[in-house]
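Only a portion of the chains appears, each positioned as in the full assembly.
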Amino acid sequence: MTGSGRDLGSVPDLAPNGATPLLEAQGVRVTIGGTEILRHADLRLEAGELVAIVGPNGAGKSTFARAFCGLRKPTGGTVRWSGVDVSTIRGRRLARLRAFVPQRAQVPNGVTVKDAIAIGRSAHLKPLQSFSAADREAIAGATARARLDGMEDRQLNTLSGGELQRVQIAVGLAQGAPVLVADEPTAQLDLGATAAVSELLRDLVHDDYGIVLIVHDLALAAAVADRVVVMSDGRTIATGPPVEVLSKEMIGEVWNVEAELISHEGRSGLHVEWLGRT
Amino acid sequence: MVALLAAVGASLALGAVKIPLGEVIDILTGKDAPGPATQIVEVLRLPRTVEAILVGAALGVAGAILQGALANPLASPDVIGVTGGAGFGAMLIILLRPEDIGLLPVSALVFGLVAAAMVFSIGFSGASGGGVGRVILAGIAIASMFAAGTAALIAAYPDRVPSGIFFLVGGLTSDGWTDLEIIWPYFAVGFVLAVFLVRPLDRLMLGDDVAASLGSRPRAIRLTAAVAAAILASAAAAIAGLVAFIGLVIPHIVRLAGGTNNHTFVIPVSALGGATLLVAADTLARTVRAPIEMPVGPFMVLLGVPVFLWLLRRVV
Amino acid sequence: AEPAQAKSQRIVALTPFAANTMALLGVQPKAVGQTLGGDRRLLPVLSTTRVLPLSHPNGPNLEQLAQIGPKVVFSSPRWAKGSEGMRQLGIKVIQADPKNLGAVYRQTRMISRVVGRQKKGRQLVRRMRKQLRKKTANIRRRPKVMLILGVGRTPYTFLGNSWGGQLIKRSGGRLLTGGATASGGFARISDETVIAENPDVIIGVPHANTEDIPAMVEYIKNNSAWDSTNAVKNDRVYVSTDNSMLQAGTDVARVIGKIRKNYLNNR
């Protein structure tokens, strides 16, 4: 699979310059209905970097992602995209900065795979404008990358769990933004598809995309991420290269599980004490 | 499209008084001398056909937009209070101030919009404001209020109710361009908004989060869609009374026939379908028992429901 | 029904026809009905009689009626829903709201039987027939009349089998569409037909207040579909706000006289 990379996206309105990172979130806090769900979360993303966010259920990963993507107003802290405060960016400009693939998909009736991907691209169009050849190419590229060729005319509500998740990714890809934020895009995917998505993400990184991947599979995170951010109880508690951060101690402390990343013939695998025989 | 043109042709050519098609064309192209036939075509049939097209298209679009924005197949202009408000506005004039009957379209329009505005002010406020559930509940509350108002008026003036029938069951009238002259800007605004809503509504189908990711604001889309639908439905009610069928059924027919929920398809085709159905049904209503005019509703059902049931049996 | 002693009987008359007939027969009903905002067409002798407000669907308030405790109620199909309740209260319900001239005579005789004044009843019918003959004599003109019910751009037209349509025919008018009939007695007539048939007189029965008549006439004249008709051109558009065209009374002859004089210019 070769990266047609930048062809997918158009040049963003706010071109990143060397100094400011693509995304910088500091001390983000979110309160829902009186309880503080996100207490203090930081994130920094450069172009050409894949950051994985890991952490237990309910740690606030999805909430954090929604906040720094501008989908939910934080109650505190700052989020800057290429130095610009996210609350001042709107509509298509925001859509061209980042694509967000949510954790829970809505499965509408009467929508085909092709339609859904085209809708993802529509963020690029001015009202009334119709798809250009470049747009159509981006749609075809996203379809191919998500390995959905031949499924274009299937209705979303007849897809298997994994197929649906690939469509979600394709929708995000068609958007063609330089940053892709994906909230557990591989939860329902089989091993092969997960590997394909991993390759795809690395390809995108190679083409200077910035990627935030929220994921539970620590082995996968370790394999694809340049940097891992660990969240726990509403806070980002560690950040750094996978091998450093995902130590046996950290895993034991945060996830309460006896597990270790072990490398074998250059491939790392997570060896977990599943049945707590300790 | 062909069906619409055929329906329009029939609508202009047929009526209680027989006028040969050739003469109709002559009249329309200004070749014919003035006379009763000219008057019938120019003052009665032409404006009525234009009204049918506009009202049918407006209701089809309003229904399609609302069902999309609220993600509910039962959504129709009823749901945002327009029907209840317009009905109340009309009854206010017909029953309480029959001497000001000329104000009927304006009153229906204004109360339709007021009711919708009340629904929006409740439905789009608060923490979960703009969520589908809240908008629907607000609509139910306000629609009930106006329905109660109408019931109270009717109870107070039971003898005057026969005058209100044609508004309540809906239908077009032959009365020249007067109403359209007041109402057309609302149709214009509504249709323009609808055009701009096509893509945002498509995005909304994939869920609020995806829509937001694509740069849309779900609450704003829902509000705009509801406003556009309210304007279109109020304008339609001002001209043709309460024609419920089109707004509710045409979008479903279009979806079933097209096999897609894409608004790029559903909204324009609903406009076409609504216009065609209303023009055709109105032509039938005027001619079947001429010179007596029948209400248009039963004919819409006669034409629309068999198609609907047939599609339902085949597609789903 | 058994002839009964009228004065000692407890009878309530809900329709003006029944109340007036009773009065003409020399019997006072215990109470008379009156619709909400409706026009009272009662004879002066009834002015002191107790009034029961009528509302849909039952007609009179049944609790009030139970308190009065009548033996017989003269009612109308409009209040049919209330009949069952009245029967449960042990009241005999008799319909007395005629829909055509023949029924007016029949029901007059029937009422006279119920109140035990059959002879007076026969005299009354004879008098009514004579007055009607007088009022319908010497018809010289037969103008084409459009009689419309209700307000707005979509009024109903009275057909030949409606009460109003019968009055117009008796008054010498010709109804539009040759007086076609339909089961309900009313229909919308196509404006195209109006233009084609060109009525000489338009009479509106709008359910409105008397003081609104000028406004209603103005509105009818402004209907662009009708402005080419003789009626509008010759300023022969009228509005009747009482319900004499809608509901039969005991004064048929008087009403016909009024129509001929005021609307049809036929005397």
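Going by the order they are written in, the chains are A, B and C; count residues from 1 in each one.
Keep this in mind: contacts are C-beta pairs under 8 Å (C-beta built on N, C-alpha and C of every residue); 3 or more make two chains touch, one makes a residue touch a chain.
As the structure is a computational prediction, the values presented were derived from the model and not from experiment.
The complete set of protein chains in this file's complex follows the formula A x2, B x2, C x1, whereas only one of each kind is placed.
Here is the rule we use: only the chains that are shown with their structure count from here on.
Note on connectivity: the fewest chain-to-chain touch steps from subunit B to subunit C number 1. The greatest number of inter-chain C-beta pairs in contact is found between B-C.
When every chain is represented by the mean of its C-alpha atoms, the one lying closest to the mean of all protein C-alpha atoms is B.
A separation of 38 Å divides the Cα centre of subunit B from that of subunit C. Between the CA-based centres of subunit A and subunit C the separation comes to 79 Å, rounded to the whole angstrom. Mean C-alpha positions place subunit A and subunit B at a centre distance of 44 Å.
Only residues 33, 66, 69-71, 90-96, 98-102, 104-106, 108-112, 115-116, 119-120, 122-123, 125, 127-128, 168, 171-172, 175 of subunit A touch subunit B when the two sit together in their complex. Considering their complex, residues 35-38, 55-56, 149-156, 177, 180, 182, 186-193, 195-196, 206-209, 212, 215-216, 219, 222-225, 228, 243 of subunit C touch subunit B. By the touch rule above, subunit B contacts subunit A in their complex via residues 71, 127, 195-196, 199, 202-203, 205-210, 212-217, 255, 259-262.
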